[in-house]
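Note that this complex is displayed minus one protein chain, with the remaining chains in position.
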Amino acid sequence: MIRSTRKVSRVIERILEAGPAGLFVLGTTGEGPSLSYHLRRTGRSGLPNCLRASDGAGEITDTSFVESINVADDAAEAGADAVVLAAPYYFAPSQEDLWQYVHRLVAEMPLPVFLYNMPSHTKVSFSLETVRRALDVPEIVGIKDSSGDMIYFDRLRDIVAERPDFTLLIGPEELLAEAVLLGGHGGVSGGANLCPRLYVDLYNAAAAGDLKTTSSLHRRVIELASTIYSVGPPGAAVVQGIKTALSILGICSDLPAEPFHPLGAEQRRQLEKALDALGLVEPAPVPHTV
Amino acid sequence: MIRSTRKVSRVIERILEAGPAGLFVLGTTGEGPSLSYHLRRTGRSGLPNCLRASDGAGEITDTSFVESINVADDAAEAGADAVVLAAPYYFAPSQEDLWQYVHRLVAEMPLPVFLYNMPSHTKVSFSLETVRRALDVPEIVGIKDSSGDMIYFDRLRDIVAERPDFTLLIGPEELLAEAVLLGGHGGVSGGANLCPRLYVDLYNAAAAGDLKTTSSLHRRVIELASTIYSVGPPGAAVVQGIKTALSILGICSDLPAEPFHPLGAEQRRQLEKALDALGLVEPAPVPHTV
Amino acid sequence: MIRSTRKVSRVIERILEAGPAGLFVLGTTGEGPSLSYHLRRTGRSGLPNCLRASDGAGEITDTSFVESINVADDAAEAGADAVVLAAPYYFAPSQEDLWQYVHRLVAEMPLPVFLYNMPSHTKVSFSLETVRRALDVPEIVGIKDSSGDMIYFDRLRDIVAERPDFTLLIGPEELLAEAVLLGGHGGVSGGANLCPRLYVDLYNAAAAGDLKTTSSLHRRVIELASTIYSVGPPGAAVVQGIKTALSILGICSDLPAEPFHPLGAEQRRQLEKALDALGLVEPAPVPHTV
Partner (left out) sequence: MIRSTRKVSRVIERILEAGPAGLFVLGTTGEGPSLSYHLRRTGRSGLPNCLRASDGAGEITDTSFVESINVADDAAEAGADAVVLAAPYYFAPSQEDLWQYVHRLVAEMPLPVFLYNMPSHTKVSFSLETVRRALDVPEIVGIKDSSGDMIYFDRLRDIVAERPDFTLLIGPEELLAEAVLLGGHGGVSGGANLCPRLYVDLYNAAAAGDLKTTSSLHRRVIELASTIYSVGPPGAAVVQGIKTALSILGICSDLPAEPFHPLGAEQRRQLEKALDALGLVEPAPVPHTV
């Protein structure tokens, strides 16, 4: 898994120690779309550097076709395994335009492609019919679904069953247990930035059909998500909850990229209490930015 | 108005001949978010080149703070009068985060700033309260509202009345007549790419309180919008309608930027008929891309 | 206009004194869907009694076909001029099902029918194509549009122009000025329960093309709407604002039908101040229900 001794951030080190199947870099929790292109391509937390350190995939979603290609090329050079592509997020294309777009972009890609269904942020969902068309393109190797709609996910599972090499991942961590219990292949959980072991263990229990352990870890995920992610303002609550919690634990700064901003002192205290109630250990002395 | 002999596109030449108050470059109809940064900054239709040719403003909206600054700096150097800023369009910030974001970005701007309310594409609207806060910042000099919600626009008008130097513009051209009749200061009409004179005349009639002429030109705008913009697929219909119509008239290519694609032959024929019914003259021999 | 000496409520008396074209009974502001069928049919503010007193139309919208017919029959017997029909509001039908529903219901109606486009409450809009089909049915004599979408309203106007006997009304009072200035036939304004004369005057000015008077009265409508309707909780703010204001003026009780409830004392004070600022006269001694 760990392929390089080059320096990565403490956050990523902790994740890799928990033994996940791989990293997902520059995604939503990673604030990818908020970073400058310079940072996305050359920063220490940028796609190439992180994926030099580990198996994994990096997000290349963009409103500009050309910029997506540029980031993908850097990712390939750094040894990434795949890139991840959501719908472009300014114009909301029709399904036919979305499909043409994916098809043309995949043809330019140096790496296998995961689709990323993220309608809350991109305003458009990959229709089941569009996913069916994607199955005919060998370079498209999987889909991550962050719609939160388990009926849609169930139908995806039926559809992708015909391509045994096609990977079906769930986005929201609150749904990881049920997704894997009923046949999904895994998840990309934002909370794994904070408690990587919890999500790896939950995945392992669910994949093994151990319903009792799954239920118990699932309950813990719900607890974490319903406390840590409910303190910040709408839109930013997940990203800021994770980042501030990591800062309380002394692992990284709580400074998010614009358009988000650090939580206030009172909200930080609420998160300290929540971390304490969850048994997530002692606050470290790293000063926060507020 | 025309300040340079440097070459601009035929589309812009025709607009400038009609005598508008200024250009609005890299906006939604201009497909700004779909262009590479290279094109946005150095292309012939890019922000600096267009605004070298005329008074006007250029859009700098981005999901990345730093990239917005980069484009604004180029615009300033080229002699632009202002920049235009919509909400960042991947994460949907809370009003407080949106306001902080605007406030901090405005502080970095080399030019006066127009806000741009475009909730259909950015998922977030500037609340009336946020606009009230913007009135205290002298560098923010106006707002363009593309929400299509005339009740919101009415309330905006009330609010901005206290800052006589603050400009209130309407986005959707179908609403230009009523916006100006009842006190708005103007509009940014996508259809002006196709028939610039129509929109300049409509503005002039409405601003002069000439109800009869306004009604008649308004009716023509509705006719144009309800035929030309209803042929393409949802999401792309306005951009593709304008671009294909311009291509039929021999003025530019019908090739949109990804994620949109040229209309099919049948749709192109529908647009030819619509242009004919509107009395918009003879198709020129420029070949289209299909 | 006034056809009977039978007792109606003070609210209706005041409206009739202002000389409107007619009444609209049991609509949204009239809380029609919240009343028991007994009240809708036999109450003093019920459809038959009110329309016995005046020209006008009554709403018969229901989730049950049969109940709509029952109310319509009572309305006809009482001398109503028309009934008003929105989409049924539990199931959101497809346009084809909606059309079949309208078509079959109209066939059972003892009176001419107005369609009522109210998507915020019914979840479904009458598509332009469905309105086109309605034009072929002589018994359908008009449409009231409360979508708040003036682009849709503009297109409606184009479509209904071919049926000179077809009446096009606007719902939201904030849009009455522009709707009538640009060719609409009138409006159904909730605020007319409170200040009937204001809306009658605004209609008359706009219909006469008197832009100056229209602008000034329009501004007053915006002022009223943005203060009186913004005090109560979302959903109930318009109904409660009107009802509480009427109670402050001593005209009726402030008790709304479930699921709404009287405003608290603090909110009532806010409304008193707003009424005062608007120059709407002295509070009367009628005790309120809180």
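Note that the chains take the letters A, B and C in the order they are written out, and that residue 1 is the start of every chain.
Note that a residue touches a chain if its C-beta (ideal position, glycine included) is under 8 Å from a C-beta of that chain, and two chains touch if they have at least 3 such contacts.
Keep in mind that what you see is a predicted model, and the values were worked out from it rather than measured.
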Missing chain: touched chains present in the view: A, C
Full-complex contact with the absent chain, from C:Leu16, C:Leu51 or C:Leu98: C:Leu98
Where the missing chain touches subunit A, by residue: 148-151, 154-155, 157-158, 172, 174-175, 177-178, 181-183, 209, 211-212, 215, 218-219, 222-223, 225-226
Chain not shown, touching residues in subunit C: 28, 33-38, 63-67, 87-94, 96-98, 100-101, 104-105, 121, 123-124, 233-236, 239, 257-261
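The criterion applied here is as follows: only the chains that are shown with their structure count from here on.
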Contact-graph separation of subunit A and subunit C, given in steps at minimum: 2
For subunit A paired with subunit C, centre-to-centre distance based on mean C-alpha positions, whole Å: 49
Where subunit B and subunit C are represented by their mean Cα positions, the distance between them in whole Å: 36
Shared interface positions of subunit A, touching two or more other chains: none
